[in-house]
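Submitted below is the structure of interest, expressed as structure tokens.
Of the protein chains in this complex, one is absent; all others appear in place.
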Amino acid sequence: MKTSRGRALDGAVPRKRIGTSRRWHIFVFLAPATVLYTVFAIYPIVETLRLSLLVEVDGSNVFAGLGNYARLLTEPFWAEQFANAFWNNCILFLLHMLVQNPIALMLAAILSIPSLRGAAVYRTVFFLPTLLSVVVVGFIWQLILSPLWGITPDAMKAIGLGSWFRPWLGLESSALITITLISIWQYVGIPLMLFYAALLNIPEETVEAARIDGLNGFWIFWKVKLPLILPTLGLVTILTYIGNFTVSFDLIYSVQGGLAGPNFSTDVMGTFLFRSFFGFQSQSGDTHMGATVASALFFIILIGVGTYLFGVQRRLLRHEG
Amino acid sequence: MPWRKRTTTGQALSAAAIHGVLLAWCALALFPLYLVVINGAKSRRAIFNDPLKLPTSDTFSAKGYASVVGNSEFPLYFGNSLVVTSVSLLLILLLGAMAAHALSEYRFRGNTLLGLYLIVGIMVPIRLGTVALLELMVNLNLTNTLTALILVYTAQGLPVAIFIFTEFLRAVSREIKDSARIDGLSEYRIFFEVVIPLVRPVIATVAVFSMIPIWNDLWFPLILAPGQETRTVTLGVQQFIGQYTVDWGAVLAALSVAVLPVLVMYIIFSRHLIRGITAGAVKG
Partner (left out) sequence: MATLDLKGVSKQFDDTRVLDNINLNVADGELVVFVGPSGCGKSTLLRLIAGLEAVTTGDVSIGDRDVSHLPPSKRGIAMVFQSYALYPHKTVRGNLGFALKHAGAPAADIKRRVDAAAAILELEDLMDRLPRALSGGQRQRVAIGRAIVREPDVFLFDEPLSNLDAALRVHMRVEILKLHQRLGATMVYVTHDQTEAMTLADRIVVMRDGCIEQVGTPLELYRHPANRFVAGFIGSPAMNFLDAQVREGRVVLGDQPLHPCTRTDGPITLGIRPEHLVQDDDGPLSGGVEVFEHLGGEAFVHITLGENLKVVAKLDGEKVYRPGDTIRLSAPEERCHLFEHS
């Protein structure tokens, strides 16, 4: 007994003999991806965080602590833009949650009806706008909504609503909402696909059991399917949140330009970051303030992701289990 | 569905309503595309007079498409995008599959931690590092090169690819790899000859998911490679729109051409797409 215990303890030695011969390829498989990803994704983010703590004095970088953040939050020039961009992002997020995701859920629910004919065709079409470059999407909608080209004004005239037409993209009061609706038009396909896949994953037996329990179409969806796809709802929420802070740049930049007009009414964190970094008109670019805006955005996203991972998802998983 | 067989009027009505909703959304999704494609092939006057009409023999004009194809820069942009997208895609698929294979197949210290590290990029967008990334590219002398874009897009695409591949590979039985080991294959040959054929069904999904954001990206071309020689199609079209606002036909044709490769990819692979999402993303 004693000897067998003793051998168990120094057992690591023979194991290593095969182990070393097996180690190299693990390294070969993992190294390229890890190195590339570390150098061009993780390092830049960490370095950006570091840059946000520095200021440039006479051409050299000097540690400034949280000075840049203080500027961002208190100096009127920065603070006003930051508050405006952040607020617009909040509106963007809210509208996506209230409009895009319910539409996506509804369409996914309809698509997942087992007897539906042509589901594959609908699915393909619904995802189509998502594939398009925002440059293309932005331009198309600019044309459609343009008072010059006149598809919308003419169409509205034809149904007797001509006097209701406004150049929505050009008005401060409506530009953000219009942009949001365009974004929803384009990106509804993503939550739709996620919901759809989750709904397809629900076992047919579960639905049949509910039917035998006397539930019909709508109630099956509400009481059985919806609770089962709650984790996907959480995933969609966090993806909407992240996308809202990053991808929204592309659409706004291509439709309204870097100044996110009219009068910054469509300015979001992305366009704000772009201007801070590269400058615009008289304002020259500032690496450190750019890094600071990016870092602020990083923390905003981190808070969202953290909340999702530690709060929402855990509760959802418990619910599921 | 037994209830489907005894169709009553009420059910026919609700089926009609369902298809009504779906068709309405289809129209909404397709209408703008339709406008672009048909008007690209019309004369300027026709575009403005009757934007909704299909081109007739009177109004047809290939001038728009011709000016796009004939434009000396546009084929260049198109080529740039093709190079950037296909090389990035290749790297994402190859390196992603390799890493995912190692993570799902081998037991080694730090496996879970490395796995988490590699997919954290899904949640933290690489764009946040733009400031430092530009500095890095300047130092590496890579600004205004396609290489810069390829490196960044590969790094950006890896987390999702690794995530989907890992989920998929975990579900694949280990026995087939063990069997290959007994047959005397090296670990590398197991990857290329056994694992790669196994992951073929998800490759399409990962490819489409990785390709779309690369082809359509505006941010990194604008910041890392805005030069005339290295412009991608997306950036090119964006600039083109600014330059040629009078030449509507050309602009619309340019848009159609820019959309084409993604559409082709999507239509080829759309069947695999749902299977891929079901296999990967939902479990997350």
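Observations, loosely collected:
The first chain written gets the first letter, and so on, giving A and B; residue counts start at 1 in each chain.
Note that in this section contacts are C-beta pairs under 8 Å (C-beta built on N, C-alpha and C of every residue); 3 or more make two chains touch, one makes a residue touch a chain.
Given the structure is predicted, the values throughout are model-derived calculations rather than measurements.
Of the candidate positions B:S57, B:T112, B:N139 or B:S173, contact with the unshown chain belongs to B:S173. Residue B:L198 is the one among B:I18, B:A62 or B:L198 that touches the chain missing from this view. Considering the full assembly, B:D183 is the residue among B:D58, B:D183 or B:E229 that touches the omitted chain. Counting the whole complex, the residues of chain B in touch with the unshown chain are 173, 175-176, 178-185, 194, 197-198.
One rule holds in what follows: only the chains that are shown with their structure count from here on.
Chain contact summary for the complex, chain A toward chain B: residues 22-23, 25-26, 28-30, 32-34, 36-37, 39-48, 50-51, 107, 110-111, 113-116, 118, 120, 122-137, 139-141, 143-144, 149-151, 185, 193-194, 196-198, 200-201, 232, 235, 238, 242, 245-246, 249-250, 253-254, 270, 273, 277-278, 287, 290-291, 294-295, 297-298, 301-302, 305. Listed in rising order, the residues of chain B touching chain A in the complex are 1, 4, 18-19, 21-22, 25-26, 28-30, 32-33, 35-36, 48, 51-52, 91, 95-96, 98-99, 101-103, 106, 108, 114, 117-118, 121, 123-133, 135-136, 151-152, 154-156, 158-159, 162, 186-188, 191, 212, 215-219, 222-223, 234, 237-238, 241, 251, 255, 258-259, 262-263, 266-267, 270-271, 273-274, 277-278, 281-282, 284.
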